[in-house]
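One protein chain omitted, others in place.
Letters are used for the chains, namely A and B, taken in the order the chains are written, and counting of residues starts over at 1 for each.
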Amino acid sequence: MAPAVASFTENVISVRDLTFSYPGTAVPILRKVNLEVRRGEFIALLGSNGAGKTTLAKHFNGLHCPTSGQVLLHGRPTTELGLRELAKIVGYCYQNPDHQIFSSSVENEVKFGPRNLGLTGEALASRVSEALAVVGMTEFAASNPFVLGRGRRQLLAVASILAMDPELLVVDEPTTGLDLSGAQQIMRVLGRWHEEGRTMVVITHDMDLVVEYTTRCVVMADGQIIDDGPTQEVLRHNDTMRAAGLEEPAVVTISDRLSRFGSARCKSIADVVADVGAHMEAEHAGRL
Amino acid sequence: MPVGYSIYRETGSNIHRIDPRTKLAWLLTFFVLSLCSNNPAVLAVVFLAELALARIARLKFRDLQAYLFLSLWLTILSTVIWPAYIHQGAYLGRVWFVDVTSDGLLYGVAMGLRITIMIVAAAEWMLTTSPQWLTAGLLKLGLPYRAGLALSTAIRFVPFLNAERLTITEAQRARCAAVGSGGPVRRVVNSAPVLVPLFSRAFLTAQSLSIALDARGLSSGGQRSSLINLRLSKADKAALAAAVLIVAAAIAFRVLGYGVLVKGEF
Partner (left out) sequence: MTAAIEVAGLWLAYPGADTAALRDVAFSVQRGELMLIAGPSGAGKSTLCSCLRGLVPNTIVAETRGQVKVAGRQVLGPEPVPSSDDVALVLQDAEAQIIGMSVEDDLAFGPENYGVPAEEIRARISEVLDLVGLRGLEKRDTYALSGGQKQRLAIASALMIRPAILILDEPTSELDPVGKAQVLEIISNLRTETSTTVVIVEHEIGRFASVADTMLLLDHGAVAAYGNPASLVSDIELFERVGGERPPPAAELARRMRDARLVECPSYGLDLGRALADIERELESHGSCSR
């Protein structure tokens, strides 16, 4: 699937002075939040539960409307766009796949989203088969989704949103309740999707996956953004990490401790070892 | 629909402390009283007695607001409709195609008051009795334990299922599902994306719940104790006796023809 036609503005989402409280309540969940989401980024939205991550993300596709401030999608306020226009650009994948799955077959489930966007016939069928191929579930097309395991249901939920071909994908805690192989499977799918030119926003607590896949981290606490920058930098800001209740991933600790032996800011332990190995060889060769 | 388990609000009044069985008896008493008369003056007195009880229970206007407005609406409707059927009493004039009589209007008012008394009685009962005490009362009256547990568990999961419904609706709206729009037939057809996940979540939760119930000893087979111990105090017994007397008197008066404004009508 090729990405959508290039748009005029560089930024997919612009959040300007966003304040939000639920209608009828006085307590603000988000307080004067400012954020720019640029095309092609893979952003991790971090923070403890109640910090406002999900509430912020739900403004991107118009599920929430600002109490004050603006949320712009390619320069246009989300409040002025219809549900279909928003859904065409921004896909939102919920944490629990059981909140979405309702069809009698995997294929029908994946068909639902694109059909709502107006696709029919050949175009619809090819969209569905492509989405199933991306998540590796082509052989399950006729299966009953309710008998699949949690990992496969998660992949199905992701596929049904991918089939809508959004430019920006928001994924809420994709790895909760999955074991390591399930988590890696999902993240690989999201990583490949991102490499094809899409923008990703992932809400997660899994710091190891944040280091491995994301390019930028936005840290939230108490309804505000307290840190925002490249992943490798934000993860080393101890004060904001602690304020948000986040732990430094092991690979960051290791990378820094062994930096004088050549490890650059690595994404995985394997990379650390490779860097150190290359550095030691170079040193050794240099001395001969 | 309450956000929580019920509209119950603790105010620390004496009414709140009364045994739930006594309050249930008084709820039924008010129902009987409202049915035993069709004289608006009599019914108005009964309604004022209800409001006096609300005062003793330290309830605020805000607690009963919605129910009072609903009742007002229904009373107005009733006053307008009944004159089309009741033609006794002094002739007052012709409105549209209806001959309006004084008794017709008064009967309409009486029927409105009757519904008002019932609605407000039920509301006051729910405002002063917590669901836990209600279930305990029913159990003491002979409801089997598992039925009482089923009742309280159902109440316990209402807010959860409501929250699930909202999340599911949101998730499907994000997939551009046309939920909540269109004509009645369309709405039913479009409700599958919300109802199916809701049912599946309910079933999965129920499965886990049944394991949890057994894991926590539901089928242990021994004698069960209770944190809530209900005892009828002297005041309770007096109140129950009063309720019985009042019901008997009301029925007697009705049979004898007192408190009836419009003869021949219920």
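Worth pointing out:
Here, a residue touches a chain if its C-beta (ideal position, glycine included) is under 8 Å from a C-beta of that chain, and two chains touch if they have at least 3 such contacts.
No experiment lies behind these values; they were computed from the predicted model shown.
Within the full complex, the residue among A:65, A:123 or A:250 touching the omitted chain is A:250.
The hidden chain makes contact, of the residues B:185, B:227 or B:255, with B:227.
The residue from A:151, A:174 or A:223 that touches the chain not shown here is A:151. Hidden from this view is one chain, which touches subunit B at 4-5, 131-132, 152-153, 155-156, 159-160, 163, 205-206, 208-227, 229. For subunit A, the list of residues touching the undisplayed chain reads 48-50, 149-151, 176-182, 205, 208, 245-247, 250-251, 253-254, 257-258, 261, 269-270, 272-274, 276-277, 280, 283-284, 287.
The rule is short, and it goes like this: only the chains that are shown with their structure count from here on.
Centroid to centroid, with C-alpha atoms defining each point, subunit A and subunit B lie 47 Å apart. Across the complex, subunit B meets subunit A through its residues 164, 167-168, 170-178, 192-193, 195-197, 200-201, 204. Against subunit B, in their complex, subunit A makes its touches with residues 58, 61, 63, 83-84, 87, 91-92, 94, 98-102, 112-113, 116-117, 146, 160-161, 164.
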